[in-house]
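One structure is given here, and the rest of the page talks about it.
All protein chains but one are shown at their positions in the complex.
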Amino acid sequence: MGIERVESSDAELVRRVRAGDIGAYGALVSRYRDRLGRYAVHMIGDHEDAEEALQDSFVRAYRSLARCYDPARFGAWLYGILVNRCRTTGARAARRHRMFVRDADALNGAAHGDQADRVEWTDAIERALARLAPEYREAFLLKHVEDLEYEAIAELTGAGVSALKMRVKRAREQLQLYLREAEHV
Amino acid sequence: MFERADDVVERVIQHLRRPVAIDPGLDARVLREIAQAPPTNRRGWPLWSALAAAAVLGAILIARPWSRDETNRSDLLQFVFVAPRAASVSLVGDFNDWDPARSPMQTAQGVWATAVRLAPGRYRYAFLVNGVDWRADPGAPTARDDEFGTASSVVTVGGRGS
Partner (left out) sequence: MILAALLMVVQVAAQDPRLERLDPGTRSAVSAVVDSARGDGLPVEPLIQRALEGATKGAPGARIVAAVRRLTVDLGAARLALGTNASAAELEAGVAALRAGATPEILAHLRDLRRPPLTMALSVLADLVASGVPADSAAAAVLALAPHARDADLVEFRRAVERDIALGAPPGAATSIRVNAGAENVFSGTGTNPGTVPRPRRP
């Protein structure tokens, strides 16, 4: 029992949700949970806040599904909701202490050797990401981690393509600088 | 050892592209939240669709009347169980004398639901499927002290600030 999983297209699933088949929405959630979750975790820097933002985004998407005018691009439309939601959480989270507990490795605790190095590298990256200005981090993640085209990112963020390219460039430069600093600490 | 700047960034990108573990229970929480507050602009989506959204299991708080007196306070909880092929499902527990006739559940699209008003306290319960099959609630804590050989679950209704 539980959530129905059907290998249908986004458009088909959206059509079924609109017809009252909520199980189809569960299938959409399952389909996008991990990928969007990855963006949320790296953007916000806190696993719990990220899951809350993700959950909130899925609920908002359901409630405004009538405004998804191109169901075949449900994923991209959902991304836009999540990007906006992460902006709100990011502002709040910046004012709180955050735990960089993010994956099973960290939860299991790094013992020594390779695991310790990996946790240290993970922490260094997350700290460096956290130091980026939010709009730089957002552009960098959407371009290089989520592999979106600049035109798609422009549609999601409302920024122009030139501005986005500049933000990604700055993000790359600053990440490189912060990581070099971390190596010398 | 000197590493080219681009190589550092590429390493970062490869690291960030690794899958991140997201709690699979999030799916259920999304559907539960949808079920708690059906959208107002549903345009003809039937009420049962909202309940069917709770293909997640676990009691859902749906109403809490305001009251100064915590001892008289009670919460209305909705219990949901998915069993598409069941002919009947009853909710039985400490709140209804373990009587299958007291809280028969209604079904739509294989999702069975009923609502029970509970005063603050800890309650053991289970679902009785087709009158013979005892099922615990996968979405709720397990009742460990089961002395009768069948699984049960627990729901706790809090007092202050819950």
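As written, the chains take the letters A and B, and residue 1 is the first residue of each chain.
FYI, contacts are C-beta pairs under 8 Å (C-beta built on N, C-alpha and C of every residue); 3 or more make two chains touch, one makes a residue touch a chain.
Because the structure is predicted, anything quoted here is derived from the model rather than measured.
Contact with the chain not shown here comes from a single listed residue; of B:Arg4, B:Arg85 or B:Arg144, that residue is B:Arg144. Those residues of chain B that touch the chain absent from the view are 21, 23-25, 70, 92, 94, 97-100, 119-122, 124, 128, 134, 141-145, 147-150, 152, 154, 156, 158-162.
FYI, only the chains that are shown with their structure count from here on.
Distance between chain A and chain B, defined via averaged C-alpha coordinates, is recorded as 26 Å. Those residues of chain A that touch chain B in the shared complex are 1-4, 18, 20-23, 25-26, 29-30, 33-34, 37-38, 41-42, 51, 54-55, 58-59, 62-63, 66, 102-104, 121-122, 125, 128-129, 141, 144-145, 172-173, 175-176, 179-180. Contact residues of chain B toward chain A in the complex are 5-6, 8-9, 12-13, 15-17, 19-24, 26-31, 33-35, 39, 41, 43, 45-46, 49-50, 52-53, 55-57, 81-84, 109-110.
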